[in-house]
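In this view, the complex is presented without one of its protein chains, the others remaining in place.
Take a look at chain A:
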């Protein structure tokens, strides 16, 4: 493709910087890596080709992009990545991540691992498996069809899409047993890993899903994950998303949720891992009277960077959203929170609340937080708040005055801060293992 530049614009145009060139080359490389893992022929080819075009039309983000202002991906550019490979993982290796009383779907480096999965017995009208368990019609209706699919990293994932976790609850089906989607990363060299899942709840159905990104080592890799979640009328999904990637990894994750009338979606997202992580959480309320609850906890230390960009689009009357996002930041780590809420004219009598609370544990710890409310409708209730604080001397003193040493008192107070979010995790064993990581 050649670029036409009119003489009038010429004097303003600068030569493409070498940094921009490096980003473009890197994106091309990523796209090739993504495509290289794809199985030869497949009915998904058209979807992939379309997504590849979307990738090619875009640029790899830099801190000049408003959406990436505080999240600098240049360290990733320095990582020479290879394509992800299947890897043999023993049940012992993942034993400590296994959650009791759940159905488990395991993917290793993005590849389905049926030998590690344990689906148990399920009602017939529930489908849990990989994409081979989905019908063509289900794939056509839902896979890659969420708004925001053209966003560069989402499109990159789709361009290399050959398999995904798949959960489908048919109409009126209430599933109590949580479904654990365990995405395992294990890499002996830096690789691009692209986990994916598709979760669909048909009218009046109910699901509990735990999306869990873990690592078996402290290696360098780049996880670029996508979760697409669909709630039909009056459906309910309780979604727990845990990001505990390697401390040397890069993690960019998309959660795109579409909510039809009277549906209820809860997301509890807990992020501990990765040297740099970004969670893009996009909620699309498409029907009246939908309810969204977002709980977030990001725990950072060392030089970690942890970014959450959420957006909630209320579009119809009587929608509600409740968001509490907390960050605990130690050492020289850097937290970023950007919370968008859109309330267009049609979304009358809606109620949106957002709260971001940050606990800074060291003088060098940093947070950048930005609520972004775009409200056009006039008869609505929208609140937001952001607080940044440190451990209170008075609180520490109270504990110490009961004989608890300073370091235990600190831990207890950090735990108390996180508790509001951690307590939302529906599984006791998972709650405990995350608490012990604090």
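Just so it is clear, a contact is a pair of C-beta atoms (placed from the backbone, for glycine too) under 8 Å apart; a residue touches a chain by one contact, two chains touch by 3 or more; residues count from 1.
Just so it is clear, contacts and distances are computed from a predicted model.
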| item | value |
| --- | --- |
| Listed names "Serine/threonine-protein kinase RsbT", "NADPH-dependent 2,4-dienoyl-CoA reductase/sulfur reductase-like enzyme", "Nitrate ABC transporter permease" or "Fe-S cluster assembly ATPase SufC", matching UniProt entry of the absent chain | "Fe-S cluster assembly ATPase SufC" |
| Of A:150, A:351 or A:420, the one touching the omitted chain in the full complex | A:420 |
| Touch with the omitted chain, as defined above, among A:93, A:119, A:216 or A:412 | A:412 |
| Hidden partner chain, residues of chain A it touches | 393-395, 397-406, 408-409, 412-413, 415-416, 418-420, 422-423 |
